[in-house]
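For this view, one protein chain was removed and the others were kept in their places.
The letters A and B name the chains in turn, as written, and every chain counts its residues from 1.
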Amino acid sequence: MRIPCPHCGPRTHEEFTYYGDATVRRPSSSSPDAVAAFYDYVYTRDNPFGLHRELWFHQGGCHEWLVVERDTRNHAIKGAVPARDVFKAGESK
Amino acid sequence: MASRYSIFSLLRESLRGHRGWTPAWRDPEPRPAYDFIVVGGGGHGLATAYYLAKNHGARNVAVLEKGYIGGGNVGRNTTIIRSNYLMPGNIPFYEHSLKLWEGLEQDINYNAMISQRGVLNLFHNDSQRDQCVRRGNAMHLHGVDGELLNREQVRKLLPMADFDNARFPIMGGLMQRRGGTVRHDAVAWGFARAADSLGVDIIQNCEVIGIRQDDNGVMGVETTRGFIASRRIGMACAGNTSRVASLAGLRLPIESHLLQAFVSEGLKPLVPCVITFGAGHFYISQSDKGGLVFGGSIDMYNSYAQRGNLPVVEEVCEEGVALFPCLSRVRMLRSWGGIMDMSMDGSPIIDRTAVDGLYLNAGWCYGGFKATPASGWCFAHLLATDQPHDVARAYRLDRFATGRLIDENGSGAHPNRH
Partner (left out) sequence: MSSRLAQGGMINRQQACRFAFDGAEYSGYAGDSLASALLANDVRLIGRSFKYHRPRGILSAGPEEPNALVELRSGARREPNTRATDVELYDGLQATSQNRWPSLRFDVQAINGLFSPLFVAGFYYKTFMWPASFWEKVYEPMIRRAAGLGRAALEADPDHYEKSWAHCDVLVIGAGPAGLAAALTAARTGARVILADENFALGGRCLAERRTIDGQPAADWAAQAIAELRSLPDVRLFPRTTVFGVFDDGVYGAVERVNDHLPVPPEFQPRQRVWRFIAKQTVLASGSIERPLVFGNNDLPGVMLAGAVRTYVNRYAVLPGRRAVIFTDNDDGWNTAADLVAAGGQVAAIVDSREPVIVSELSRRFPEIQAIAGEVTGARGGRHVESVEVTSRSGTSRRLDCDLVAMSGGWSPTLHLTSHKGNRPRWDEERSIFVPDMLPAGMRVAGAANGDMTLGEALVTGFRQGLTAAAACGFSGSMPTLPRVTDESTRRVPLWRVRQASGKCFVDFQNDVTADDVELTAHEGYRSIEHLKRYTTLGMATDQGKTSNVTGIALLAQQRSMSIAATGTTTFRPPYTPVAMGALAGHHRGMDFRPTRYAPSHRWASELGASFTESGPWLRAEWFPGPGESAWFAPTCREVKAVRSAVGLCDVSTLGKIDVQGPDALKLIERLYANNFATLAVGRARYGIMLREDGFMFDDGTAARLAENRYLITTTTSHAVQVYQHMHLCHQALWPELDVQFVSVTDQWAQFAIAGPRSRELLQRVLDPQIDLSNQAFPFMAAGEVRLRNGEPARLFRISFSGELAYEIAVPGHDGDSLIRALHAAGQDLGVVPYGLEALNVLRVEKGHVVGSELNGQTTAHDLGIGRMLSTQKDFIGSVLGRRANLIDPARPRLVGIRTVDRNAKLAGGMHFIPQGAKCSIEHDQGHVTSVCYSPILEQWIGLGLLTRGPERHGEKVMVVDPLRGAEALVEVCSPVFIDPEGARLRG
């Protein structure tokens, strides 16, 4: 697999560390249902059969966390953007 | 009724051109309704159906398989059985499984070539040794066999291992002699044949595409072969668990990941038992046919593709050659991939779900094969009685919420690290 790093160009995925689902959002720790919300955030996953937005860290390159959009059925990668752009925009899934 | 297998029936048939064998299982049309439906015709699903019929007298049971039976992980694993676990929730279950393996062939009248050749976990430093001792002692406290081998004992067993030029020298190993290997396909076929002979309908090419519910819970499944009604439905779908569960609106603590496995060309006997390499993630054994069967880590990214990429292939070979330098000229014949239902603590789930009558058997990570008989046994118990079986009591779905996790290697909620 080759991940199109926005900083480094297409690089083999061995250079990256996989983290997982990029669509979950850390809940507020002060809300009354915080424990339930954190349970969902930490433990449950859509685990889609198809497009998956996921976090990869370019450990062997720019040290950027990327949100990669990839199809779990065939590993086809649609694109990769810096995670900070996605999360700064406050974009939800 | 299927013909009984024995040397006598084999001799008899050999004299008449093997024309008298009956099919190992029927190919029935689905009935409109069943008392129990098991979704998934893999090892766990078929074992569940068998024990539902055998232990609980259920006679109206269907196994629904979207492809052909035994086509998933039961036919794609590295065939290892063992009960050398660490955590209290795990040992009794896997030991129950090992005991079932020990009597399985006579029970189901099918030779699955269960071979208790031993499973040896190598350790390479003091801290790994202490972990092996902790685990070995936990096994002993459960009445499970285990032996600590020192370096010289390991050397005697594995003279071809690298003792002189190794980056991580072998210090010793934890041996479970009752562990070993099984001919994996035969497990699916043997359970299928035995279940079929007790009246279980095994329905292949029948994919579940919907789960119908009413106020009382689950009503049945929509399939590619029409609606089939049942008030007790068990999901044993391994890597496809999340997909099937989502049909009932469930979101689970599971990710699907890809595990590759490998076999070498056939060789005369070389590797005497199952061996795991402690300085990485590598396991190897030799099949009766002579192929070295080996594997390593999962590919690390979510996948349903049943095929992997080169980095893991190379890493696994690096570890194999580091352990046994003579493997360098042995050729890898074939690689393949399976989809693992990786749970958030690395341990399985056998439990009810939020939908009444819909039960879950999942989260086997890449340890599902050895669990096959006990998983079927316990899941059948749950389906039949609505109560968890004693040895599977820890495998509750709510443990992720409560924090009663069964995290064997302490990796936390990262499915790809278990």
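By our rule, a contact is a pair of C-beta atoms (placed from the backbone, for glycine too) under 8 Å apart; a residue touches a chain by one contact, two chains touch by 3 or more.
Predicted, not measured: the structure shown is a model, and the values here were computed from it.
Touching the chain that is not shown, out of B:33, B:166 or B:219: B:166 (per the contact rule at the top).
Only one of the listed residues, B:37, B:62, B:98 or B:132, touches the absent chain: B:132. Residue in contact with the omitted chain (choice from B:146, B:348, B:363 or B:415): B:146. When the omitted chain is restored, the residue from B:157, B:198, B:219 or B:321 that touches it is B:321.
In the full complex, chain A touches the hidden chain at residues 1-2, 10, 12, 17, 19, 22, 26, 29-30, 34-35, 38-39, 41-43, 55, 57, 59, 63-65, 74-77, 82-84, 86-88. Seen across the whole complex, the unshown chain contacts chain B at 5-7, 9-11, 14-15, 18, 21-27, 67-68, 70-71, 75, 88, 91, 103, 105-106, 109-117, 124-127, 129-143, 146-148, 159-160, 162, 165-168, 183, 185-186, 189-190, 204, 264-270, 279, 286, 288-290, 305-307, 309-310, 313-314, 317-322, 325-336, 402-405, 407, 409-413.
Criterion: only the chains that are shown with their structure count from here on.
Look at where the CA atoms of chain A average out and do the same for chain B: the two points lie 30 Å apart.
Of all residues in chain B, those touching chain A in their complex are 240, 242-243, 246, 251-256, 300-305, 309, 311, 344, 400-401, 413-416.
Contacts from chain A toward chain B in the complex involve residues 1, 12-14, 18-21, 35-36, 39-40, 42-47, 49, 52, 54, 70, 72-75.
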